[in-house]
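Scroll down for the structure; my scribbles are underneath it.
On to chain A.
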Amino acid sequence: MEFFFNLVPLIPLLPLLAFAVIVLFTHRKNRLSSNIAIGGIALSTLISWGVVLATILGGEHVQVEGWQLPVPWLPTGTTVFSVGFAVDGFTAAMLFMVPFVCAMIFIYSQGYMNLGQPNQDPRYARFFAYISLFAAGMLGLVVADNLLLLFISWELMGLCSYLLIGFWSFRNRDTEQHIDEAQVKRARAAALKAFITTRIGDVLLFAGIALLYSYTGSLNFREIFRPETLEHLQEISLLGQPAVTVIALLAFGGAVGKSAQFPLHVWLPDAMEGPTPVSALIHAATMVAAGVYLVARTLPLFIAGFEVAHAPALQWVAVIGAITAFFGATIGLAQDDIKRVLAYSTISQLGYMMMGLGLGSLVAGIFHLLTHAFFKALLFLGSGSVIHGMEHGHHKVAHHSDHHAQDDFNANDMKVMGGLRHKMPRTFWPYMAGTLALVGIVPFAGFWSKDEILAEAFHLFQESGSLSLPFWVWLAGTLGAFITALYMGRQIALVFWGEPRHEAASHAHESPNSMTVPLMILAVFALIGGFANAPFLGSFLHHFMGEVHEASEVVHSAAVPFSLAVAGISTLAALLGLLSGWAIYRNYRAGQVEPFQRWLGPVFILLRNKYYVDELYHLVFIQPAVWLADQVFNFDNRWVVDPLVNLVGTIGRVASEITRVFDTVAVDSWMVEGTAKAFNGLGDALRHTQTGRVQNYLLVVSVTVLLLLGLYMAFL
Partner candidate 1 sequence: MDAIVSWLTSLFPHMAAPIARLIVHLVYAAILSFVAPVVVVVAFTYMERKVIARIQDRVGPNRAGPLGLLQGFADAVKMLTKEDITPVGADRIVYNLAPGLAVVGTILVYAVLPVAPGVIGADLNIGILYVVAVGGFGMLAAVMAGWSSNNKYALLSAFRVVAQLIAYEIPMVIAIIMVVLAAGSMQMGQIIDAQNVPFLFTLPVAFFIFFVATIAEIGRSPFDLLEAESEIVAGFHVEYSGFKFALFFIGEYMHLFVGAGLGTTLFLGGWRGPGASEATILGVLLGFVYFLVKTVFLIFLMMWVRGTFPRIRIDHLLDFGWKFLVPVGLLALVAVALVLKLPFLSSSVLKWVGMLVANIVVVVVSLTAVSFAARRSRSVALRGVAGTER
Partner candidate 2 sequence: MPVDQIVKTVVFVIFTVMTLGGGLGVVVSPRIFHSALFLVLSFAGVVGYYVLLDAGFLAAVQLLIYIGAIAILILFAIMLSRGLMAERQSQSNQQWWIAALVALLIFVVLAAVLWRVDWPVASQQALASPSNAISQEGSQLGRDLLGPYVIPFEVASVLLLVALIGAVILARETES
């Protein structure tokens, strides 16, 4: 079995190869391309499972110490950047899940992108190339033994997410007749949003990596996590904190971006503008898992130098996780779009994972990551199947009667669905399994993993007394669990129960096998996945991966005993939520005001508008940036007829913007106006310095250098 370890580099390389082959050679042959992609990921899966098996059989030696293959890469003067591969229990656990879920999604994509159908996507082959690259990025991240390769893979995923979320914004206007302009625009905006938002985190992460490298001279996990190195990092003071804490927080910044934690979560719901398999890929197996993985992998940095309960970096993780978990769940209550609900549920569940890690428990966080990957992929693919069915129904309807063709039908809108459990049984049952798993009903996977996190929080809260941080975390988690159940109840009631509320729903029909079979397979995992770490089966994962950070001497992982009270409370909350959600919405009719809206009133509007976070960002970051850019443009543009007119216009626009958003945020209009005037005047004055003559500029530079040199001389 040891033999499999030698194949580890192939795990990310095979999908990468598939990407290269498709892009370079076979992009004109659709079926071949998708088969290459699927073949690549399938082989990766086989190798990965071989590795997992080898790790299991290898016993503690492999699971804790790990297997390593360093590859020297870049000689830079005297040092060498090395990239390499490593496998330990933690990696193996990830390797069990990631390629397999990816493979399921790949197979499903073949059906979803309508292979061989008349409405097959025109960039079908390109799509498979991108998702292959995406998978390669995630797999590279998982098997990396150092932060460098991890960061490269990380950025690769960032690029792929951009390409895939914006997949439908690339349209060939010469060959395609029906271009949905609104969709193109939305996709483009979503792609940009995802890229830029995660970029904020990436920059932080990069800063963290650079800091770490400058202090330790190494990016290899094993070397960084040596007790001496960690101690050395604690001793260096940076911004009044131990350097290790600063680095950990910077790394967490990266994770916040990638894993869509509050406040950088805004990109994730929009990311569903991409094709549904992409959403599944992003939400389950790859992108968002990367952030959690990063935090888990660098957990010793978060703890080093402190007690687990009092490590500031770790507390940040826990707090952000708890906020995200609660916050995401509440928004999910008020969404109509089937995928949007799932997107917010992902955010919320990611919050749970961060919570688990923030409590210092590697296993709790990762266990939830693994189970969540299965059931969230299932749910997303299921929702894709539903949408696919709805679109099919819509086509049929539109085909029969022309006057329906032009209505603003939205196949994602849950309000137009209803009663689909009879039309699409093969989608319905797996979907139910996923729902139960997400909600956390015994014995589905989500129950065990969520319970583990909550038990961890509860345990700590009992140790450190009530009203301490773990208490609030636990409370947020439990409340979040209830709300999760509530919105999932609402969703399945709206989608699968009741009467069809649109003709499309009544004509919807089941999706092809390539879509439903992956659903069923994933459903099996959603059902049994939790036993991997179920307490009554001996908490297998704990032994398998719990001790990977043991060598750092700061992370100690002992399984928290199963607490019937915690499990009971959360199960009760889940059942209650699910049933009440289901009961309330079971008989919802088209056109009715939603029950929640009736009861919650303005709160519901707030939730529906996602706490206005997007608007806030728009106001605080984007608008000033755009406005500033406009101003700069005007300064620079001599063809502006009359700067004064422009000024008045700007003032007017800014003023009207202010009044429009006055309810949410008050902005001092005098400030804005004054700034505008100041900028404009300054610009008018400064523009004369732009002579267009390079030598003038250089002269200024030289004079400045001279002055600086003079200063240096004066104070030498």
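Just so we're on the same page, a contact is a pair of C-beta atoms (placed from the backbone, for glycine too) under 8 Å apart; a residue touches a chain by one contact, two chains touch by 3 or more; residues count from 1.
Behind the choice of candidates: all candidates are chains of the complex that A comes from, given by their letters.
Since we're looking at a predicted model, the values are computed, not measured.
Going through 1 or 2, you find that the chain touching chain A in this complex is 2.
Residues 74-78, 695-696, 699, 702-703, 705-706, 709-710, 712-713, 716 of chain A are the ones touching candidate 2 in the complex.
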